[in-house]
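Of the protein chains in this complex, all but one are displayed in their positions.
We just call them A and B in the order they show up, numbering each chain from 1.
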Amino acid sequence: MTEKIIRLMQGNEACVEGAIAAGMRFYAGYPITPSTEIAELSAAKLPRIGGKFIQMEDEIASISAIIGASLTGYKAMTATSGPGFSLKQEGIGYAAISETPCVIVNVQRGGPSTGLPTFPAQGDIMQARWGTHGDHSIIALYPSTVREIYDTTIKAFNLAEKYRTPVILLMDEVIAHMREKIEIPNIDEVEIYNRKKPKSSPSEYLPFHVREGDIVPEMVNFGEGYRFHVTGLVHSETGFPTNDHKIAENLITRLINKIQDNVEDIVEYEEYRLEDAEKVIIAYGATARSVKSAIDSLREEGCKIGMFRPITIWPVAQKQIEEMARKVKKVSVIEMNMGQYFLEIDRIAGKYTTVNQYGRVHGELITPEEIISFIKEG
Amino acid sequence: MLRQELRLSGSGGQGLILAGIILAEAALYDGKNVVQSQSYGPEARGGASKSEVIISQAPINYPKVNKCDILLSLTQKACDKYISSLKSGGILILDSSVTKLPDRDDIKIYSIPILKTASNGLKKSMVANIVALGSIYELTKIVNRVSLERAVLNRVPRGTEELNKKALKKGFELIKNYRSKPYGEVC
Partner (left out) sequence: MPSQLVDKYYRTESLPHIWCPGCGNGIVTRAIVKAIDNLGLNQDDVCIVSGIGCSSRASGYLDFNTIHTTHGRALAFATGIKFANPKLHVIVITGDGDCVAIGGNHLIHTARRNIDITTIVFNNNIYGMTGGQYSPTTPTGDRGTTAPYGNIDANFDLCNLAKAAGATYVSRATVFGANMIIKQVENGIKNKGFSFIETITICPTYYGRKNKKGDSVDMITDLKEIAVNKVSYEKLSEEQRKGKIIVGELYKGKRPEYVEEYNRMVESF
C-alpha cells in the first residue's frame, strides 16, 4: 500500500480532486465567483488524464452539455454559484425527468441576484430542494471541511449513478476558498459506483423500464447500438412522450420514490457531543464549524449541548431528527439565512420539542461567540 | 501554543497570499493543523491584500481569524485597518516605511525594513514576502526552520530557489540584528 498523501488544499481544489477520483472526465462550466477555481483546475487537469473540459457560453449551456456528455457514458460535472445556480434549474429538471446522472456544484454566495459575490451565505437550501419547477426529489450534499468536500464529491457521483439523478453539492465560500490539511485516501480504498452494463439486448431494451429488483432503469449510452429516445416530456417506459395521466403519475411518483424509499442509504450525518445533550443545535457546512467551537466552550461551562450536522441536506434525515427531537428540550437551527432549513426541522421536530432559529445574512461566517450568546439567551 | 492566529496585510502584489500558503504548509510539515484564507474579489484587486493563517495542535473548527496573535503590515493603510484586530500582548511586525506607529502600548512592535531589504539588498522587490516570513520565523519560531525552508522551495517559481533562500536568511537577520527595543511592553 502506498503512503497516504497529506497536503494543504483549497476547498474548490478538493472538489476537483474528489471528482476526478470518482471518475469525472467531463466538465462544462462558466466562470463565476466563488466557484471559478473548480473550472480552472478542471481545465488544467482533465485534458491530461483523458478527460474533456469545455467552457460554455453560459450556465444553461454548461448543464446542458454535461447532460449530453453523461448520456454518452461520461461522469460529468458543472460548478456554479448563486446567480448561476438559478440558471442551472432548467437543466436540473431535465436531468431529473430524463434520469441522467450528473453533479452540480453550487458554491453559495450572498443573494438574491448578484448579491455578495465574494462572501458566504447559506441561502440556496430551498432552491436546491425546489429550484426547478414541478414535483421531484433531489439529492443535495453539504460538506463542512476540505477533506469532506473531497469525500462528498465522490459520494455525489456515486449517488448520481446509482439513482440516475442529478446530485447537488452545496458548498460554502468559506470552505471553498480556504486551504486546510487534507489526507487524500488511497484510491483503492475509495468506493466508486460505476454505471452497470445493461442485461437487456437492444431489441428488448425499454429505456425507462425498471427491472425486478432494480432501483432505476438500466442506463445505456448513446452510440452503443441501443437506439432509444430521451425527452423532458412525460414519457412511458418506451421513452416516447405521452399524455396518459396514469403513466404520468406513475413516472413522477417513481422518480420521487426512488430517492424517498432509499433515504437510509443516502443520508449521512454527524452527531457531535449528543450523548447526554438536552439542547441540540442543527447546523451544516461552515456554520457547523462555528457551532462545534461554541459547543466546546458551552460544555466547559457545564451546558449539556450537542450538534446534529446533516451532510446529506436533501433528502432530510427525518427519522434521525425525530428520534433526537424526542429526547431533547430544545433544538436550535443555526444557519446563514433567515430560516430555510429551520422550516424543515420545525416541521419534523416541532411536534416533540421547541425549535428556534438563529440566522444571519450579512455575508460573514457566524462566530462561536454569537452562537454562545444566542444559546445562553434562549 | 494551542492555537496561533496570524494576519499578513499589505497591498496587492506583495505576495502575502503566497506567504500565508507557505507558512501554512510549513506548519503542516510540522504535523500541525492549519487553515489559510485570504481576501477575495474587489477587495483583493489593487488596494489592500490580506492573508490569514491559523496554526493549531487541536483540530481547527471555526476557521476565521478575528483577533490575531501576530500581525504583519507592509503598508500604513493595512496597519491602520487591522491594528485593532491584534490581541493584547500580540506581535506587530511593521515595514519601516510605515511611519505612523499605532497608539497602543499593550503590544510589541517591530519596525524592520522588509521592502527595502528586498528591493535594495536583494534587488528583487518580489521577494519581500519571503523576507517577511524569515522575520516572522525568527521572532516567533511558529514553525520549524526546516519545514519553512522546505515550504518556501516547494512554492516559489523554479529557478528562484537560491534567491528565495537568501531572502529568508535576510529576514532572519533583520530580527537577529534588531537593535532597538520593541515599542511597548507586554501587559
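To be clear about the criterion, contacts are C-beta pairs under 8 Å (C-beta built on N, C-alpha and C of every residue); 3 or more make two chains touch, one makes a residue touch a chain.
Being a predicted model, the structure only gives us computed values, none of them experimental.
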| item | value |
| --- | --- |
| Displayed chains contacting the withheld chain | A |
| Absent-chain contact - pick from A:91, A:198, A:217 or A:306 | A:91 |
| Hidden partner chain, touching residue among A:71, A:259 or A:366 | A:71 |
| Of A:23, A:83, A:185 or A:232, the residue in touch with the unshown chain | A:232 |
| Residues in chain A touching the chain absent from view | 26, 28, 47-48, 52, 54, 56-58, 60-62, 64-74, 76, 90-91, 94, 222-225, 227-233, 238, 240-241 |
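The rule we apply is simple: only the chains that are shown with their structure count from here on.
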| item | value |
| --- | --- |
| Chain B residues within the chain A interface of the complex | 21, 24-25, 28, 33-38, 40-43, 60-64, 66 |
| Chain B contact footprint on chain A (complex, rising order) | 6-8, 33-34, 117-118, 174-175, 177-181, 286, 289-290, 292-293, 296, 365, 367-368 |
